[in-house]
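I'd like to ask you about the structure that follows.
Only one protein chain is missing; all other protein chains are in place.
Letters A and B name the chains as they come in the text, with residue numbers starting at 1 for each one.
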Amino acid sequence: MIDPAAHLIHMRATAPLVHNIANYVSMNVMANVLLAAGASPAMIHAREEAAEFAAIAHALSVNIGTLSPPWVEGMAEAASVMTAAGKPWVLDPVAVGATAYRRRVGADLLALGPRVIRGNASEIMALAGATSAGKGADAADEVAAAENAARALARSTGAVVAVTGPVDFVVDGDAAWRVSNGDPMMTKVTALGCALSALVAAFVAGQAAGEAAGPATVAALAFYGLAGERAAAGAAGPGSFAVRFIDELHAITPADLRAGARVAAA
Amino acid sequence: MIDPAAHLIHMRATAPLVHNIANYVSMNVMANVLLAAGASPAMIHAREEAAEFAAIAHALSVNIGTLSPPWVEGMAEAASVMTAAGKPWVLDPVAVGATAYRRRVGADLLALGPRVIRGNASEIMALAGATSAGKGADAADEVAAAENAARALARSTGAVVAVTGPVDFVVDGDAAWRVSNGDPMMTKVTALGCALSALVAAFVAGQAAGEAAGPATVAALAFYGLAGERAAAGAAGPGSFAVRFIDELHAITPADLRAGARVAAA
Partner (left out) sequence: MIDPAAHLIHMRATAPLVHNIANYVSMNVMANVLLAAGASPAMIHAREEAAEFAAIAHALSVNIGTLSPPWVEGMAEAASVMTAAGKPWVLDPVAVGATAYRRRVGADLLALGPRVIRGNASEIMALAGATSAGKGADAADEVAAAENAARALARSTGAVVAVTGPVDFVVDGDAAWRVSNGDPMMTKVTALGCALSALVAAFVAGQAAGEAAGPATVAALAFYGLAGERAAAGAAGPGSFAVRFIDELHAITPADLRAGARVAAA
């Protein structure tokens, strides 16, 4: 039985330094999500320093949304440092099926050993080699249809795989869960998926290699989805929703999360 | 007679995938504007994939706000794909008169055949080769003074040219319109001009080469300006205005737009 509140308490108590190599669209939102939730964000991407900074970070998130060769070098260097040190990093394979370049980079990063992979159904299917009707970063496939791909990807990589959508699906070895928190308004604000991957990094920060990352991932998803639900209540549209969402990430207490999380074994 | 509501209905019904190669300041706002209005944004710039992605997009917006040589390569490749495929793309020549580099890049992109060019008075005058007192991205010249430049630019390029300011001016071949929706508060929030260019791309998405892009451009401008008017009413300043603006882009119905659009032939 997962207790998401315990993970939230731990994350806030440790305020992990999360190193993010993300995309241009999401960096500001990602930093604000991490700050509001209680983590400490840093964005550093250049090959000249990414590895050195990764060495002092507690977790890393890598996001290929607006990738280019110099950034991919920094991603690979930082990810390698984390894996070698047994520290967790999260891969967000944004629109990985959309171009050949993206597929190649996705495969290269996958080989570097992410602890968690978080994407929408299209992205997880593309990364697993399944067919996908990917269109940009939208979730064109149903989450359910991606569950097989997620299980296969988890098996082949040893990573926790989280497929997010109307209902999230998380698989960690033989265990799997569904998280049904969230609100459709979350799809009307850009970069909320990217920022979630960074928040997952904050929740798994400090975990040693071999420790099960699934429960912490589930906790992050439930917390995030609950913030979305609470923010949507009373929002006049996606603009005010986004503001209220950050407020909620800051306001939600462990007791709120314990009462509001909707997690079930799958 | 232009019916802006019909264009809004069409855009929302098709939810076009708009590929944007934009600047670092505007990408987040641009994505949120497109999402709130009902389109589907994607930001992909690297030479390694820009052309491949353009091939699946329904429209492209190119913005030179924070340009550098690798980005210009991606812009040129994506724009060429769109033009070759007869798909529309919009050029936003941010501060094009400010430096020699910017003037050169602006001229190079112009030669690739944008369907629409949207800028402030200074920018359109600079692009047309007229003299301009450009200072950054501010509109230092009156819109009226730029109308001749816009007509000349439209004639020499075959593109629709939109000069935005207190009153917008749009020219498409022999036809021209003025759109008087909007609010001065829109000039106090960064990147709203950039995001408008991307929204114009969403409105002209799907149009074949040779189809008149002027009416769809006018519709986008009226819709955007109406959102600005409605957001300004009750805003406490530029911060709350920006939030309400996104809400309004999501909330405005075709009936609202039909009632509120202020468009006149010019």
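What to note about this one:
Operating definition for what follows: a residue touches a chain if its C-beta (ideal position, glycine included) is under 8 Å from a C-beta of that chain, and two chains touch if they have at least 3 such contacts.
Worth saying up front: this structure is predicted, and the values here are computed from it rather than measured.
Among the residues B:L34, B:L67, B:A146 or B:A222, only B:L67 touches the chain that is left out of the figure.
Residues touching the missing chain, restricted to subunit A, are 17, 24, 27-28, 31-32, 35-36, 40-46, 48-49, 52-53, 56, 70, 242-251 (touch as defined at the top).
Against the chain not displayed here, subunit B makes contact via residues 23-26, 28-29, 65-69, 95, 98-102, 135-138, 187-191, 236-240, 242-243.
As a working rule, only the chains that are shown with their structure count from here on.
If you average the Cα atoms of subunit A and of subunit B, the two centres end up 33 Å apart.
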